[in-house]
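Of the protein chains in this complex, all but one are displayed in their positions.
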Amino acid sequence: MTSALPQHAYALYAIFALGALGLYCLLPRTERARTIPGIVIGSSALIGLLLFLGIRIASPTSASVYFCIFSALAILGGVRVITHPKPVYSAVYFVLVVVAVAAMLILLQAEFLAAALIIIYAGAILVTYVFVIMLAQQSGRPTYDRRAREPFAAVLAGFILMAAVAGQVSTLPGSQDATSRSARMASDESLPAAADESADPLKGSNTAGMGVLLMTKYVIALEIAGLLLLISMVGAIALSKKRAASERIEEEARPIGQIGKEVKPF
Amino acid sequence: MTGVGEYVVVGAILFALGLVGFLSRRNLIVMFLSTELMFQGVVVNVVAFSRLHEHVDGQAFALFLLAIAAVEAGLALGLLVLLYRIRGTLDADAWSTMSG
Partner (left out) sequence: MSIETLKLCAILIALAPLGGAILVGALGRPALRGRSHWLSILGVAVAFVCSLIVFGVVRGAHGEQTSAMISVYDWIASGSGSWFKVEFLIDPLAAIMLVTVTGISLLVVIYSRDYMRDHGEPVRGYERFFAYLALFVFSMCMLVQGGNFLLLYLGWEAVGLCSYLLIGFYYQRPAAAAAAKKAFIVNRVGDFGFGLGILLIYITFRTLDYGRVFQMVEAGVTASGDPLETGRLTAISLLLLCGACGKSAQLPLHVWLPDAMEGPSPVSALIHAATMVTAGVYMVARCGVMFTGSPTAMAVVAVLGAVTALFAATIAVTQTDMKRILAYSTISQLGYMFLGLGVYAAGSAIFHLFTHAFFKALLFLAAGSVMHAMGGIIDIRRFSGLRKILPWTFFTFVLGAIALAGVPLTSGFFSKDEIIHHAFTHHWALGLIGLLTAVLTAFYTFRMVFVAFFGTERVPEGVHPHESGRWMLVPLFLLGIGAVFAGYFGFPGHNFQHFLEPVFHDTFVARSPVPHGAEPAGFWAQYGLMFVSGALALLAILVAYALYVRQPWIPDTIRSSAGRLYTTLLHKYYADEAYDASVVKPLRTGGKVCVGLDDYVVDGLIFVVTAIPRGLAYVLRVLQQGAIQSYAMAMAIGFAVIMWVVLLSTGGCG
């Protein structure tokens, strides 16, 4: 398995480099747009990635086809989120990503999580985002939306991260190994109790198993998460309560260059 | 059946996209959207490993991630509104000075 690493890794490097180049072309900029080459390069990278994944998936099933479709959707959506010059469209594309991810979660048999993702993200967080986008609407198309800062360095950071991952992908169990996992586990006699215990929640309802886990093993974490949400709510209220103060600040707001000049030393 | 490696790759790609967006976009809202994108990548990753190890713990983590994302969105967006009121812009570079 490790012998296959180099070829896989190099293929992935190439695909990621191509994707990074495409992304670089697609990031918003004020000078001459490179949309067309960006689309070409980016889509070729995506196709390459899908081909790579397809090769890895030795026996295509409906699930793997769905996986390919949803992963493509998620990646496309993600690209659009960060490349679209208008925040509203970014938010909408983000919904697409959330839906695609939720679909992938269903493929991973995490139905509860998929539902929670849709409800929390698409239902709550995204709505908040859209509200804020509407509140903080700038007239026209501000330059800071039309021009990315240091796109090359940013893309380079992303590429290096992906390259770091790429070398490790082939060490992970692919579909070939996972095909008959339950069979292998059944034949594995060394850890029957542990296998039983860990498999137990998944044998029944996924949601029920998670509920048990949250209320037993992670109950403190759950409480802390709830507390965190409460604090967040209080904080958000406190921030918005400061509207009067912020208006006063707005009145006194001056060009940056003048700030501090009138301050008398002691 | 699809293996965990593919999910990890997709999750990593989402994470990297989020990173690139966070670093390169100047609009504060889009920056935070990018962090949400990174959350999505992490969620996919965590659930994929949960599948691999036949554990529900990963999914529990994912749930906590959602909670964190909600908290972050609430506070961050409140802050954004406040900042926007002060400076009248969503440009992150408007806050590059310590004063004000």
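First chain written, first letter: the chains are A and B, and each begins at residue 1.
In this text, contacts are C-beta pairs under 8 Å (C-beta built on N, C-alpha and C of every residue); 3 or more make two chains touch, one makes a residue touch a chain.
Bear in mind the structure is a predicted one, so any value in this text is a computation, not a measurement.
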- Query: For the full complex, which residue in A:26, A:45, A:125 or A:157 touches the chain that was left out?
  - Reply: A:157
- Note on the structure: Touch assignment to the omitted chain, from A:48, A:142, A:167 or A:211, lands on A:167
- Full-complex contact with the absent chain, from B:10, B:23 or B:73: B:23
- Footprint of the hidden chain on subunit A, which residues? 149-150, 153-154, 156-158, 160-161, 163-164, 167-168, 171-172
- Query: Which residues does subunit B use to touch the chain missing from this display?
  - Reply: 19, 22-23, 26, 31, 92-93, 95-98
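One rule holds in what follows: only the chains that are shown with their structure count from here on.
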- Message: Centroid of subunit A to centroid of subunit B, CA atoms only: how many Å?
- Response: 6
- Task: Going by the contact rule at the top, pick out the subunit B residues touching subunit A in the complex.
- Result: 1-10, 12-21, 23-27, 29-30, 32-34, 36-37, 40, 43-44, 47-48, 50-57, 59-60, 62-64, 66-75, 77-82, 84-87, 89-93, 97, 99-100
- Can you name the residues of subunit A that touch subunit B in the complex? 12, 19, 23, 27, 49, 53, 56-57, 61, 63-64, 67, 71, 74-75, 78-79, 81-82, 87, 90-91, 94, 97-98, 101, 104-105, 107-110, 112-113, 116-117, 120-121, 124-125, 128-129, 131-133, 135-136, 138, 142, 144-145, 147-151, 153-155, 157-159, 161-162, 165, 169-170, 172-179, 181, 185, 195, 198-199, 201-202, 206, 209-210, 213-214, 217-218, 221-222, 225-226, 228-229, 231-233, 235-236, 239-240, 242-243, 246-247, 249-250, 253, 256, 259-260
